[in-house]
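Below are the structure tokens for one structure; questions will follow.
Here the complex is missing one protein chain, while the rest keep their positions.
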Amino acid sequence: MSELTKGEFMASYRDMVKIRRVEETLMDVFSAGEIPGFIHVCIGQEATPVAVCKNLKESDCIATTHRGHGHALAKGIDLKLFMAELFGKKNGPCLGRSGSMHLAYKALGIMGANGIVGGGIPIATGAAFASKYKKNTDVIVCFFGEGSAGEGTFHESLNMASLWKLPIVYVCENNGWAEFTSQSVHMPIKDVADRAASYNMPGVVVPNDFLEIYAAAGDAVERARRGEGPTLLEVKSRRWHGHFVGDAQKYRAADDIEGARAQDCIARFENYLFSNNLLRPDEAAALDREIRDSVSQAIEFARNSPFPDPSELTEGLYA
Amino acid sequence: MSELTKGEFMASYRDMVKIRRVEETLMDVFSAGEIPGFIHVCIGQEATPVAVCKNLKESDCIATTHRGHGHALAKGIDLKLFMAELFGKKNGPCLGRSGSMHLAYKALGIMGANGIVGGGIPIATGAAFASKYKKNTDVIVCFFGEGSAGEGTFHESLNMASLWKLPIVYVCENNGWAEFTSQSVHMPIKDVADRAASYNMPGVVVPNDFLEIYAAAGDAVERARRGEGPTLLEVKSRRWHGHFVGDAQKYRAADDIEGARAQDCIARFENYLFSNNLLRPDEAAALDREIRDSVSQAIEFARNSPFPDPSELTEGLYA
Amino acid sequence: MKEIRYLWAINEAIREEMERDGNVLLIGEDVGGPGGSFGASRGLAERFGPERVVDTPISEAGIMGLAAGAAVCGLRPILEIMFMDFMTVCMDGIVNQAAKLRYMFGNQYTVPLVIRTPAGGGLNAGPQHSQCLEAWFAHVPGLKVVMPATPYDVKGLLKSAIRDDNPVIVVENKALHAMKGNIPEEEYLVPIGKADIKRSGSDVTVVATSRMVHESAKAADRLEKEGISVELLDLRSISPWDRDTVFTSVAKTHRLVIAHEAVKSFGTGAEVAATVSEEMIHELDAPILRVGAPFVPVPFSLEKAYLPNSEDVYKAVKKVLERIL
Partner (left out) sequence: MKEIRYLWAINEAIREEMERDGNVLLIGEDVGGPGGSFGASRGLAERFGPERVVDTPISEAGIMGLAAGAAVCGLRPILEIMFMDFMTVCMDGIVNQAAKLRYMFGNQYTVPLVIRTPAGGGLNAGPQHSQCLEAWFAHVPGLKVVMPATPYDVKGLLKSAIRDDNPVIVVENKALHAMKGNIPEEEYLVPIGKADIKRSGSDVTVVATSRMVHESAKAADRLEKEGISVELLDLRSISPWDRDTVFTSVAKTHRLVIAHEAVKSFGTGAEVAATVSEEMIHELDAPILRVGAPFVPVPFSLEKAYLPNSEDVYKAVKKVLERIL
């Protein structure tokens, strides 16, 4: 893992704030009925996508989940393209066919969110297989939640990845909730990372802290790039809001929500940056203004973009 | 686990020899073309079914696999009924519809062999769920091979069983081979039992030895019966013959086969019984004669039994 | 009579059957405390406790096999698969296990098991949350498949399904969850395998399922104003399906249109059309037309253009009336 420069610290901070502002804005815009379908925001979990993706090259790939906005943004997708897709517009990278839940952008190795819990894990593993097969050095990161670790594909994929020493990092964002069900209700263990032993791969647990995630992910990515095989990295993440936007979280105790908010990964990182003179409050404020602007512009762009034409409905099913 | 009486030792020995004689006879009969389909014999692995089932009550259930003759016999199925089903005859418990690969006998809790690797694991788990739901004390034993531990259902089932403390014992007969593929080719770990940690359940490894299996299974069954939940018990078993009858094992080194034969669980148990004066060679010989007789009779019975009538083909699909 | 929403009718059916029979239980993801992803099991965990309303891990294949195992051991599990699209993760348990256990084990076991699953579009949930896959299950001997289109039918059919000793797949339609309708105060059942004649008519038979029943009714209204008399059948059960009622109707109208939301090609409509052209082609005065979804995944933002609707039924009816043999 390489040391971060001041610029990289700033960029990381900017990405985290960007994700939060995007999600906050999306909550409003979605609640106002401007976006169809469902959206799942990752507020409270911004450290993971950014800290992990800061270790990646452009040609490295990621596979993500229904809660995938942060991952796509951290991997660098253009905000306008991103928004256009979420609005279902024709100029989204998926032509408005995927929306939030299946967003993909090949040019940056964003292999797709997935509407099927656990569905993306073997796909990411296949991308890692391809990387090894082609003898290139691309690493794949597979994001998923602790709920997904209940699916058989989790087991099957990690087994194969370790068996074949595939260049992949499995990042489990354990936010304690699978929809409306808390971890203790669906899992008899505390740390998903413990399951790494079943596959003879390293299992690592880190808190919801940018620096720790960055370091652990860096080790895992380097290990993968060296051809030494996969790592299961678990982040003890927190979900601030409901499973999807509109979920009133009636099933959730108030102090669990407060506890999650108290563990704000952005505030924590900000404090670190401030106290280490890597960022000044005025810089932060300027960044925030800039981000808010670009988010507004992206929303405007998406709003004003055309929907696909019904005549295009059946286009491109087969190559 | 209870101490075995002399009679129980004898009965266990008899069951193990019976399984071997049955399998040997089936190899001949199948090779002669008398039985359609596939059969998978468990020669070399006889200790497990017998040692495990000796810990069970009649109302306890077992779910088994394609290599399930030993389990059904150890659970006590009548040899004639058993043979009739394998021959596809109308008086088999499954009316000749299942044959070897799906043999079931409800009256003794033999919930079925399964043609789908990993298919029986959640079914057995469901039986354990029912036992707990009904608040009875029945324990379920789920047999499977190490190859099956690659399937997602293994993972999903063990997770649920532990979560809900279901009365089940998962018995993995690790014979080192999944069809024509050896364990190291499909699994990055040595002991399947290590996977128990993923589910917060005890994982136990025992050698292919009747006494050790009996003791470990006894502990696991008692634990389950006490409501303390599942155990993953792995037996380092050995497959003497091919995957199915007719498989010439070209993929297998001669010394692996010799090594398997050298670890004969029956000879080992016999020695123990002889040297502890629990069985005399003449008694063993008499038992063997008796078994051979009953196997011949069962084969004759099956041979002479009628096939189901084509007119019955569509009967009983729905209850 | 009382007015009730489709979703709440599901809830009532489960509640009544769980009251009646202690072996009936509900199992699935988020079905317990949270009351289910769509709210169908609201209040049931409070009423019956976590032993009988069981929240599971996200393990559809495991739960499905588990339900089959529990069913052969005497329980009567109702399994919720949150979206029909997720049936893809548990096909083995349904198709190779639950559907076959009874027959392949020589009728030793019964498998009283219900899978409730919401299908279809209408929520802009996109390609992996909007499919109608009933044709797969109808092709599998040993399963029953019903597709209730109204609050009345979903309650009555779900109760019948729970009492049935065979695996029954109850396909709900998400777009119908909020629909209101009248049901009796007292208990009732709707038999599996019986179609419902929604309206009598003489010019053309429209056989529809689920949401398309309502779209077809709209089309029939419009056609009526043009003097065209539609006989509308709600098939309700797909497997087994009510050949007699369809045949009787076609013998009367001599024209047939079939409408479902699933992809048209290789959908259930093909079986109805094929059976009619096998058994009573001589009765037909026109081609049999099918209305169904186009041959693409359900796109996120073009969902509306994608979904078959009353206009499509209207056009199909007009077409079978034009093209006299």
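Each chain carries a letter (A, B and C) given by its place in the written order, and its residues are counted from 1.
To be clear about the criterion, contacts are C-beta pairs under 8 Å (C-beta built on N, C-alpha and C of every residue); 3 or more make two chains touch, one makes a residue touch a chain.
Note that the coordinates shown come from a computational prediction; the quantities given were computed from them, not determined experimentally.
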| item | value |
| --- | --- |
| Shown chains touched by the chain that is not drawn here | A, B, C |
| Options C:R52, C:K100, C:R116 or C:K155, residue touching the unrepresented chain | C:K100 |
| Which of A:A51, A:A149, A:L163 or A:M201 contacts the chain that the document leaves out | A:L163 |
| Residue in contact with the excluded chain [from A:M10, A:M27, A:A130 or A:I257] | A:A130 |
| Residue among B:V22, B:M101, B:I123 or B:C172 touching the omitted chain | B:M101 |
| Interface with the undisplayed chain - residues on chain A | 61, 63, 92-98, 102, 104-106, 111-112, 114-116, 119, 121-131, 133-134, 152-153, 155-157, 159-160, 163, 315-319 |
| Positions on chain C contacted by the hidden chain, ascending | 61, 85-89, 91-92, 94-96, 99-100, 103-104, 126-128, 133, 135-136, 138-142, 239, 262-263, 265-271, 273-282, 284, 286-290, 294-297, 299-300, 325 |
| Residues of chain B in contact with the chain not shown | 36-38, 87-89, 94, 96-99, 101-102, 114-119, 147-148, 150-152, 178-181, 185-187, 251, 307-308, 310, 312-314, 317 |
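Methods note: only the chains that are shown with their structure count from here on.
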| item | value |
| --- | --- |
| Mean-CA-position distance for chain C and chain B (Å) | 41 |
| Inter-chain centre distance, chain A versus chain C - centres from mean C-alpha coordinates, in Å | 36 |
| Euclidean distance of C-alpha centroids - chain A vs chain B, Å | 45 |
| Touching two or more other chains - residue numbers and ranges from chain B | 152-153, 155-156, 159, 163 |
| Set of chain C residues in contact with two or more other chains | 56-57, 59, 61-62 |
